[in-house]
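Note that one protein chain is taken out, while the other chains of the complex remain in position.
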Amino acid sequence: MRTITCRQAVNEALREELARDSRIVMIGEDIGPYGGNFKVTEGLWREFGDARVLDTPISENGICGVGLGLAITGMRPIVEVMFSDFTANAMDQLVNQAAKIRYMSGGQVTPTMVVRTVIGGGRSSAAQHSQSLHAWFMHVPGFKIAIPSTPYDLKGLLKAAVRMDDPVMFFEHKMAYNMQGEVPDGEWLIDFGKADVKRAGDDVTVVATSLMVYRALAAAEKLESEGISVEVVDPRTLIPLDMDTIAASVRKTGRVVIVDEGHVTCGVGAEIAARIAYDCFDYLDAPIERVGTLDVPIPFSPPMENYVVPSEDDIVFAVKKAAR
Amino acid sequence: MRTITCRQAVNEALREELARDSRIVMIGEDIGPYGGNFKVTEGLWREFGDARVLDTPISENGICGVGLGLAITGMRPIVEVMFSDFTANAMDQLVNQAAKIRYMSGGQVTPTMVVRTVIGGGRSSAAQHSQSLHAWFMHVPGFKIAIPSTPYDLKGLLKAAVRMDDPVMFFEHKMAYNMQGEVPDGEWLIDFGKADVKRAGDDVTVVATSLMVYRALAAAEKLESEGISVEVVDPRTLIPLDMDTIAASVRKTGRVVIVDEGHVTCGVGAEIAARIAYDCFDYLDAPIERVGTLDVPIPFSPPMENYVVPSEDDIVFAVKKAAR
Amino acid sequence: MAVPDNKLQIEMLRKMMLIRAFEEKIKYLFTRGAMAGFSHLYDGQEAVAVGGCAALTRDDYITSTHRGHGHCIAKGGDVAKMMAEVLGRRTGYCKGKGGSMHIFDASLGILGANGIVAGGLPMGTGAGLKAKLTGSGQVTMCFFGDGTTNQGTFHESLNMAGLWRLPVVYVCENNGYGISVSQARHQAIRDVAVRAEGYGMVGAIADGNDVLDVYEKASAAVERARRGEGPTLLECKTYRYGGHHVGDPGTLYRSNEEVAAWRAKDPIPRMIAHVLDSGVMTRAEVDTLKAEVDAEIEAAAAYSLESPLPEPEEALDDLFIGFRATGREGRGARGGCAAGAGRAECGGAEGRPRA
Partner (left out) sequence: MAVPDNKLQIEMLRKMMLIRAFEEKIKYLFTRGAMAGFSHLYDGQEAVAVGGCAALTRDDYITSTHRGHGHCIAKGGDVAKMMAEVLGRRTGYCKGKGGSMHIFDASLGILGANGIVAGGLPMGTGAGLKAKLTGSGQVTMCFFGDGTTNQGTFHESLNMAGLWRLPVVYVCENNGYGISVSQARHQAIRDVAVRAEGYGMVGAIADGNDVLDVYEKASAAVERARRGEGPTLLECKTYRYGGHHVGDPGTLYRSNEEVAAWRAKDPIPRMIAHVLDSGVMTRAEVDTLKAEVDAEIEAAAAYSLESPLPEPEEALDDLFIGFRATGREGRGARGGCAAGAGRAECGGAEGRPRA
């Protein structure tokens, strides 16, 4: 098996799909000669040219809408929004247009597009370049949502997303781009709606997304040595959400910690906690712990940022609380 | 006691505050001679003129940002966004600027502004004019949030919001504007963070917001005759959220239904359910039911819209489920 | 210079009459309480949609607005399906899900009316990019009002179209108001067309109450677009007769004199005078045309009123492909989650009970 980074995984998926289907067009800011703000699209413009990998003006709402126009007229666009923070500029075209156009038109058109964007703190990028805003898209129906963690999952889900006819929001984590993982040769696709048990355990279920999967696994290692056996479930997609796998784990452990880097209030943790508390009402042995970014804007200076964004220690702390 | 409508309550609050403090400036689309899309600002422009009640171009992001500029330079703007759906156009200035500016500046400036907007289905206004998007603002910290139901609460909270130095998102419901209620003469202010028990009961706690308070009260009447005693708690503000009052009720009843017109997933109900399930873990006798707008865009045609938006019957159904 | 042949002149007249009759019927039905929601009517502005769309082929695209009935009819939309949609019937264009503000006909390249001011412009620009990338030769025409030209998406769209020289014609129907706010109170310019220069595109102005003038200028713009010479911002000066929507008397912000002055420039009598004067039609032919149009609208109304309303549960379809959302019965924690796929029962007999 090869070992590649998440950055390479995304890059490979994009390259392979561009080569496969000429209807795929990538648009976004600085994705061309520059290779993307996080160097994820490196080499693609050289290989495929302006007609397939197109730099845009700085107009997030406009480019998401241009993507939508491409999507409903027969193309299969992949739009990049450089930071998920900038989806705030594009909620009009994303949520009021793309998410609703199939429904409003009575199913006449399907906006076959993938919107890739980047979440996460940890790079001292401060309040406007560190947010993880995926819960906004979970709240308003219309997009399928992927939020993978490993190179394997990133590549398999991105390729699946590009081939899916429904619109997809695809969240990548800036601090995961350098993370490495084993991948087979050849091609694989991952179904949306299938969680992955990243580590089996008996005492506490940790549901973790994106970069938090790595932190949860590290915390699990640490806890193992303290005699607490942690199962780590990575939902991989949020819409649809694989409650089967999550609930099966909860039935086994009776104790749950949910770790998602979005803000806590009305976040992914709130939704999953509410569902588990409902579906597994008779199986819970302790209150469900939620770990997320504290409910303040994300500060610049590292000591404060590290405090606000969930750490391995925070997960350890929460698991111990749940295990008590 | 006088009886007035919610529309009059908001109008009175605005008029009184405009008269009280010359730093208050209202800006928004068609709030001037036209009196507002919902006729809520009627008469204000005639009384106070362009310098205080200013029609703007159709530029939601721009006008929210202009409001922010007024706010941090010594004015106390009240911005109207005609429908909460259009806050999608303004998330940049609202969430990335206004919600964070105090924090990012290390407390140097406070964006003293109130953003009034209108939520809710029920008027056959279809997918882009019927949403209740307040959970988005709950998710990302920075705004205090009011979502009152009655004329009394609307007036008291709006006046409090206008006098508060922190920024406030103020959600009014289009179908509540004609609702009537008793109000005293004179002036009253309502503290943020104080829920109101709109009806006392013993068997099931219904936490309801905005128009759903009326539906919950009607459902409670109906259920009373079937022998189920329902307590209706109206949080009135979502940030801060009065968990004391909610939890006290839950401790008493052990059974909970949360009714909020936003979409279910990652909505207000998710957050309140997750918190109750945590704080009141040992007191719950049944899973927490959530009632909200179904997770599809809001359809135009009345039979479908009425099905998608929560009704009195839906609340009755959920309460019976919780009471089983 | 594009001069429409006789057949096209008659067709343009017919379409303008059809729009007028459609809107009058809607007004009638609305006032009788036969319909829900609100409708923004196009009467007075017919020459813009009709003159603009006459310059297009069936394969071309349009994007429309909240005031969209006219565009849809002008592009060839079926008035029965339109009216059924406006009345919320299952037989409507969008199965009752869209209503007046969201009428769509993908088969005719009608990429939707839109409830969001300027909402269609980026989409139309994207359709233009598709045409350019694939060399399909299609042109997109985006309709929008004067008030819309202050929305950020207008700017972003026109900038990209100018930059990439997309085959898009941006048609501003300047009726002088955005709801109640007159142009003088929403922008510092009189001619929206002056903004074209800022996007490196051609700007033009047409008499929006003269269908021949609109047709001529739209045709020139469409030709430029097809030749790969890029987009045009075409401003058509016109007026809406009614209030902003049915229900707004439209009297709070404009004078009766102003309305009367514009009514005197009504595009339909003007076109009738033209076809009569130039001998394209006789008075009797005009009368017959009007009668046919009225009959078509009556038939559309009858069809719509007889059509069934949707069943409530139909609301659960059409979000995703092959997917039905969780319905009312799933209210509660399991409630109506689009994320429904893969939900698990967790209570019940099997499994470990609570300690």
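Some observations on this one:
Going in written order, the chains are labelled A, B and C, and every chain counts its residues from 1.
Just so we're on the same page, a contact is a pair of C-beta atoms (placed from the backbone, for glycine too) under 8 Å apart; a residue touches a chain by one contact, two chains touch by 3 or more.
Nothing here was measured: the structure is a model prediction, and the numbers come from that model.
Only one residue in the set B:Val114, B:Ala274 or B:Val319 touches the chain that does not appear here, and it is B:Ala274.
The chain not shown here touches chain A at positions 29-30, 32-35, 37, 55-59, 61-62, 85-86, 89, 123-129, 257, 263-265, 269, 273, 287-297, 299-308, 310, 314, 317-318, 321-322. For chain C, the list of residues touching the undisplayed chain reads 150-156, 159, 162-163, 165, 185-189, 194-195, 197-201. The omitted chain makes contact with chain B at the following residues, 25, 51, 56-57, 59, 61-75, 77, 92-93, 96-97, 101-110, 138, 141-142, 144, 165-166, 193-194, 238-248, 250-252, 254, 274-275, 277-285.
Note that only the chains that are shown with their structure count from here on.
Inter-chain spacing, taken between the CA centroids of chain B and chain C, is 33 Å.
The mean-CA centres of chain A and chain C are about 37 angstrom from one another, to the nearest whole unit. For chain B, residues that reach two or more other chains under the stated contact definition are 61, 85, 89, 126-128, 263, 265, 269, 273, 287-290, 295-297, 299.
Looking at chain C, residues 94, 96-98, 102, 114-116, 119, 152, 318-319, 325, 332-333, 337-340 sit in touch with two or more other chains.
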